[in-house]
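The other protein chains are all here in position, but one chain of the complex has been omitted.
Order of writing sets the chain letters: A, B and C. Residues in each chain are counted from 1.
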Amino acid sequence: MKPLNRNQIAWRAAQDIPDGNVVNLGLGMPVLVSNYIPSDRDVFLQSENGILGVGPEANELNINPNLVDAGSRKVTLRGGASLFDSANSFAMIRGGHIDITILGAFEVSISGDLANWDSRIPDKGPLVGGAMDLAVGAKSTWTMMQHNTKDGSPRLLNYCNLPLTAPKCVNRIYTDIAVVDVTNQGFMAIELLESITVEELNARTEAEISLASDCKPLQAPADLI
Amino acid sequence: MKPLNRNQIAWRAAQDIPDGNVVNLGLGMPVLVSNYIPSDRDVFLQSENGILGVGPEANELNINPNLVDAGSRKVTLRGGASLFDSANSFAMIRGGHIDITILGAFEVSISGDLANWDSRIPDKGPLVGGAMDLAVGAKSTWTMMQHNTKDGSPRLLNYCNLPLTAPKCVNRIYTDIAVVDVTNQGFMAIELLESITVEELNARTEAEISLASDCKPLQAPADLI
Amino acid sequence: MAIDKRIETAKEVISKIFDGAVIMVSGFGGAGFPNFLLEILRDAEPKELTLVANSATHPYSLTHSLIEAKMVRKVIVTAARGRGKELSPFEEQWRDGSIELECVPQGNFSERIRAGGAGIPAFYSPTGYGTDLAKGKETREINGKNCVLEEAITGDFALIRGDRADRFGNINFNTTQMNFAPAMATACEVTIAEVREAIDEALPTTDVHLPSVYVNHVVATGKEI
Partner (left out) sequence: MAIDKRIETAKEVISKIFDGAVIMVSGFGGAGFPNFLLEILRDAEPKELTLVANSATHPYSLTHSLIEAKMVRKVIVTAARGRGKELSPFEEQWRDGSIELECVPQGNFSERIRAGGAGIPAFYSPTGYGTDLAKGKETREINGKNCVLEEAITGDFALIRGDRADRFGNINFNTTQMNFAPAMATACEVTIAEVREAIDEALPTTDVHLPSVYVNHVVATGKEI
């Protein structure tokens, strides 16, 4: 199996969302997760602009220009949805009522520090949005990311180099080559691409990364492109 | 003119509510004020249990057992009313959005300290309710009270003896014999019953009380009983 | 699996309320008391409860029956005064020292509960400053305003009353039935809602006052109040 593409990473993360959970999906890759939640699970998607129960993207027939998600997509509502203002939305997030938030990440440290909001491009303004609140407030914080940067540098680090989103918040990391838990003993891969050895994985990860005793092969449907 | 009865004090206070104001009326005598607001003034009554725009008390035809005010009266809503929860109601109160609160009082001090919640009856529990929030949060705090206790003791004092509701909050006091402003120069009567001299007024008031230069006779319709 | 939070009888979920639990009970001014649930709770007879409710003694609320059954170790309330000159059961137990009283201004009460649900551990409030109810509390002047540091209140179980619910746990309130229920539901680990009617289809989004994420169990009573 080749390294996972964006949709395959999203598919893989979606398989781990428990039935009945409330989930907030960050901009970018995480929002793709909504396409792959198994149909036997009843999951409520929260959008921090004030929706509990985001439905599929709107089409020409059901579009309401005022009904958007935090990523400015025109969306619909699912059955049982509710709406509220931003202050109440972040009370929901900060108050620990979101089961899982899935966020994009630039870097994650061995202690679960997350850096995902400021990539230090000179003179470009910051874009923090709700990430700091989500990372601190959700019961679990998962990240989705390429295991390495475009130039091959590691993103799973001993310490983050980029400005933090929140310290000690990440529980699990989905990458193109592994699923990694952040544990008290450091990074632990619970799934790894079969074509990659633990040595190769460690060569692509700054911090030491161990294999779970029951580490499985990382797989995703091949027809997701 | 004789000292004002409860309804006459309420009538007198009602005449001073400006058109368009938002007013919260405390339990007891203040709630009577709602009966005497001049009909040419459009006033919204707030009730801290979650109503902006309390209407008249309900009758058999329009009663909704779930629609009550903070005094447990079954009420109606006026046109333009809105409803909200207690946290939002007190955000409205504490945030300075109520123009006037009219509260009952045991004692008021010369600096505007208010005591109206704990009369120190042995072993009787306290009942603070929303009084402390209203006294602090409203733009103006008015009180309605008998000028003296049943045994003739003064209630307009140099310092309150009873536990405070809030320091430095009272702007105006309506009693059965006078309308008194709390000013930087101390108590100043702006209306006084014609049959009472300034000496008699001071004999019934612990703190010194002056007459406004344009002090008027205190009057109210005689047919209010 | 399709989410369905409706239960036929509340006995089982109420039986999980353990000795020493902190329970919040909605209701104010005669509306929104979860008396159906309180009757079951009284029969379940857990002991040493901390009761968070607006009033310890409101005649229409069965909270007083918990106190009479000596199930309550502490109350956090805004009102605890029995009607009349006789001591109420609460006042007797308070006098004997068998029940502890924390009396809180109603705005601080509702905001502390909201904060508990919103992940705000503490906030500064002008209400109560300079009064006996702020004794021993940290104070601070912020932008010229004297404030008291108030900590969030959280609980184990919220018992609330609504009008309609759907199987997702969304709640609609009838007018002033709302009062403390939304904040309490956000601030407790488990929220049990009694409602007049619990429907199979989703409530219209515009009718949802309390989003489903805050509600764990719903029981229909078939009764108006």
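Going forward, contacts are C-beta pairs under 8 Å (C-beta built on N, C-alpha and C of every residue); 3 or more make two chains touch, one makes a residue touch a chain.
Remember, predicted model here, so these are calculated numbers, not experimental data.
S.K.: Using the touch definition up top, pick the residue from A:L45, A:V136 or A:V170 that touches the left-out chain.
M.R.: A:V136
S.K.: If the hidden chain were put back, which of C:P105, C:P126, C:G169 or C:P211 would touch it?
M.R.: In the full complex, the listed residue that touches the missing chain is C:P126.
S.K.: Among A:Q15, A:N49 or A:N62, choose the residue that contacts the chain missing from this document, as touch is defined above.
M.R.: In the complete complex, the chain left out is touched by residue A:N49.
S.K.: Going by the contact rule already stated, which one of B:K74, B:R94 or B:R155 would touch the omitted chain in the full complex?
M.R.: B:R94
S.K.: Spell out, residue by residue, where the missing chain touches subunit A.
M.R.: Contacting residues on subunit A, toward the hidden partner: 47-51, 64-72, 74, 77, 83-87, 89-91, 93-94, 118, 123-133, 136-137, 163-167.
S.K.: Since one chain isn't shown, list which residues of subunit C touch it in the complete complex.
M.R.: Its contact residues with the unshown chain are 111, 115, 118-126, 142-143, 145, 147, 151, 175, 205-207.
S.K.: Footprint of the hidden chain on subunit B, which residues?
M.R.: Against the missing chain, subunit B presents residues 19-20, 22, 40-42, 44, 46, 52, 77, 79-84, 90-98, 136-137.
As a working rule, only the chains that are shown with their structure count from here on.
S.K.: Specify the chain with the shortest distance from its C-alpha centroid to the centroid of every protein C-alpha atom present.
M.R.: Chain C is the most central one.
S.K.: Approximately how many whole Å separate the CA-defined centres of subunit A and subunit C?
M.R.: 36
S.K.: What's the distance between the Cα centroids of subunit B and subunit C, rounded to whole Å?
M.R.: Averaging C-alpha atoms per chain gives centres 29 Å apart.
S.K.: Find every residue in subunit C that makes contact with two or more other chains and list them.
M.R.: 114, in rising order.
S.K.: Among all residues of subunit A, which ones touch two or more of the remaining chains?
M.R.: none
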